[in-house]
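Step one of this worksheet: look at the structure below.
With one protein chain withheld, the remaining protein chains of the complex are depicted in position.
Chain naming follows the written order as A and B, and within any one chain the residues start at number 1.
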Amino acid sequence: MRRFIIDISTEGNGEIVNLSPQIAEQLRTERGEGLVHIFVNGSTAAVTTLEFEPGLVKHDLPNLLQRLIPDDMPYQHEATWNDDNGHSHLRSTVLGTGICIPFGSGKLLTGEWQQVALIDFDTRPRRRKVICTVVV
Amino acid sequence: MRRFIIDISTEGNGEIVNLSPQIAEQLRTERGEGLVHIFVNGSTAAVTTLEFEPGLVKHDLPNLLQRLIPDDMPYQHEATWNDDNGHSHLRSTVLGTGICIPFGSGKLLTGEWQQVALIDFDTRPRRRKVICTVVV
Partner (left out) sequence: MRRFIIDISTEGNGEIVNLSPQIAEQLRTERGEGLVHIFVNGSTAAVTTLEFEPGLVKHDLPNLLQRLIPDDMPYQHEATWNDDNGHSHLRSTVLGTGICIPFGSGKLLTGEWQQVALIDFDTRPRRRKVICTVVV
């Protein structure tokens, strides 16, 4: 087992960052087979997989999340803490903050159009620590 | 690899239980780095992460789930089995029944406001076995 951290500054507000290039670079020298676990520590962000193309990233996924978990509904979290990120918490809980991806011969075994992405739902710029754990 | 079980009695009906204290206690003596996998065996419950505060736990997350996956719609599952927990199954499938969390130096590497939670969606009190696996 070994661990590496991906340090990312985001603008928040649903910014989606493609993590696959940095993960792939770290796995390039791994021999054999294994799993890499990718986790964002925080309760207003998510890690998932998607095809990282502008139609989905800039339009379809943000529209879906706004339709299902709007940022402009009244949330008790916001009333309690005088905050504005109730939707950020809920989106994080629904999408999840971590995933495992298999690799082999130094390559992520994701599909041709499948990338690992961090989504930062918080309502302000954040510095995020993505904790990656390689299990062989 | 080692395994421990968290035995929990819930009231069902969406009760949310903070698992972080019991998991943290188990990891306290772990040296080095690893992953802990937390899994509820059952098809009407979920394991996820969230900020365990009353606004989200008592109001916002239950309201969201009731809005997206209502407990009072007609479900074929209920017609077939003369049951009332169709929504419980669907909520479990959407949120997922397991997650991995990284740890290091005896501590969960979750965010400051991020806890691991069990949600029991079944429509009656249940005894739940949460299966935790420590990978080092």
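By our rule, a residue touches a chain if its C-beta (ideal position, glycine included) is under 8 Å from a C-beta of that chain, and two chains touch if they have at least 3 such contacts.
Everything numeric in this text was worked out from a predicted model, so none of it was measured.
In the complete assembly, the contact with the undisplayed chain comes from A:L68, out of A:I6, A:A24 or A:L68.
Of the listed residues A:P21, A:P74 or A:P102, the one in contact with the hidden chain in the full complex is A:P102. Think of the hidden chain as still there; on chain A it touches residues 33-35, 48-51, 53-56, 58-61, 64, 68, 94-96, 99-102, 104, 109-111, 113-114, 135-136. Along chain B, the points of touch with the absent chain fall at residues 1, 3, 37, 39, 41-43, 68-69, 75-81, 86, 89-90, 92-94, 96-98, 100, 131, 133, 135.
One rule holds for everything that comes next: only the chains that are shown with their structure count from here on.
Chain B is reached from chain A by a rotation of 120°, derived from superposing Cα atoms (nearest 5).
Averaged C-alpha coordinates give centres for chain A and chain B that are 20 Å from one another.
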